[in-house]
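The block underneath contains the structure these notes are about, expressed in structure tokens.
Here the complex is missing one protein chain, while the rest keep their positions.
Chains here go by letter, A, B and C, matching the order in which they are written, and residues are numbered from 1 within each.
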Amino acid sequence: MTGAIDAPCHETAIRVYYEDTDTGGIVYYANYLKYAERARSELLRDLGFENSAILAQKGVAIAVRRVTADYMKPARLDDLLTVATRVRAVHGATVEMEQVVRCDGADLVRMAVTLACINTVGRPVRLPPEVRGALIEFAGDAAGTGTDG
Amino acid sequence: MTGAIDAPCHETAIRVYYEDTDTGGIVYYANYLKYAERARSELLRDLGFENSAILAQKGVAIAVRRVTADYMKPARLDDLLTVATRVRAVHGATVEMEQVVRCDGADLVRMAVTLACINTVGRPVRLPPEVRGALIEFAGDAAGTGTDG
Amino acid sequence: MTGAIDAPCHETAIRVYYEDTDTGGIVYYANYLKYAERARSELLRDLGFENSAILAQKGVAIAVRRVTADYMKPARLDDLLTVATRVRAVHGATVEMEQVVRCDGADLVRMAVTLACINTVGRPVRLPPEVRGALIEFAGDAAGTGTDG
Partner (left out) sequence: MTGAIDAPCHETAIRVYYEDTDTGGIVYYANYLKYAERARSELLRDLGFENSAILAQKGVAIAVRRVTADYMKPARLDDLLTVATRVRAVHGATVEMEQVVRCDGADLVRMAVTLACINTVGRPVRLPPEVRGALIEFAGDAAGTGTDG
């Protein structure tokens, strides 16, 4: 179910501002999760979907069920980062992505993210079929289409 | 309409964490507005109200219409701050507060805040009467009870 | 000293993400100050300066001494905003800017910002001459060149 190393990759550029840094002189560790969420939103947008419309029309939100982040090198003020996002697996109710924050060719933070769909009272529901289909199409051969999740 | 200098004062303690600071070694300027909002929420809570209940039961949110912040001295990591909040005027649809962030007896940031009530589509509405009444009672002689807003 | 209405205007595009919103369904009020700071950083960058280099090479940071924000209409998830920045006055140690956050042609938040230069221990110092010169040049006739500040 793990995608090939050359799975299609979506890239989002992120500039580091004062708001992102802390007194240690580096980007505060929780903020990379913000960057990752921006990148996932941009991937969805490029596929034709917006979180706000999904929430308003379907009554569901795509939420993070699990994230693992490995911090290898710090980003600093004014750095121009790239978040590379790959869809690793699409199940019935969950999606697995791999996201890497890079700067000048070096990997700074590597994240594995499991997304799940929840309704307005927080209960897990299936992914909207058109979103699920678009993610499978984007992932290509890299994503399985399990029936679990 | 401006309250007396000795208007009743509500105090909230705030600890500065890494998340609040920036690479300049000081608390990022927007974060003092977070501190001020926490302090206003604690004032409401001490008066018997919670934002979540007001939003759920009345369908309204108390939003900021205007804020002025004067930054005099910076706060730093691990500082233990106090936010002193005074209600300066209570109108029909707006409330004026003065909030000062202090550390070790020194004023760091002084804020003047005008609050207004909005409904779920963002339109201005009157303050819930019980909230308005509690704020007037808290403010004592310091707050006028104008009918404008 | 107030600039003409047609002072040169710098524009920065900002997308609203989940991180920016709150449970009221709108952008949290302190986050507009983040947007404004990003826009000021982009103005500086377009003029050839970066905050990180100014901090590293000159030992000074450009900090906010005073901000006034008027909240007129809320922004929401996925909105594409523009921050329009004008330099209103350049003094010896301070700079006055006007910043407006817009969406679909409507003004959402109007800010007046006074910036000051501080050194690494927080003391006010004069603006680096090349930064000051570039801001005056950008502002054109709109900015005075007072010797106070």
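Simple rule for what comes next: a residue touches a chain if its C-beta (ideal position, glycine included) is under 8 Å from a C-beta of that chain, and two chains touch if they have at least 3 such contacts.
All values derive from a computational prediction rather than experimental measurement.
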Among listed residues A:Ala7, A:Leu47, A:Ala69 or A:Ala84, the absent chain is touched only by A:Ala69
Hey, which chain A residues sit against the chain that's not shown? 23-26, 29-31, 33-34, 37, 52, 55, 61, 63-71, 73-74, 120, 122
Could you please point out the chain C residues that touch the chain left off the display? 18-19, 21-26, 28, 30, 76-77
Absent-chain interface residues of chain B come out as 15, 17-19, 34, 37-38, 41, 45, 50-53, 55, 76-78
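The rule we apply is simple: only the chains that are shown with their structure count from here on.
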Indicate whether more than half of the residue numbers at the chain B-chain C interface occur in both copies; give same if so and different if not. same
Chain A to chain C, mean C-alpha position gap in Å, rounds to 30
What's the distance between the Cα centroids of chain B and chain C, rounded to whole Å? 24
Going by residue number, chain A touches two or more other chains at 18-19, 76-77
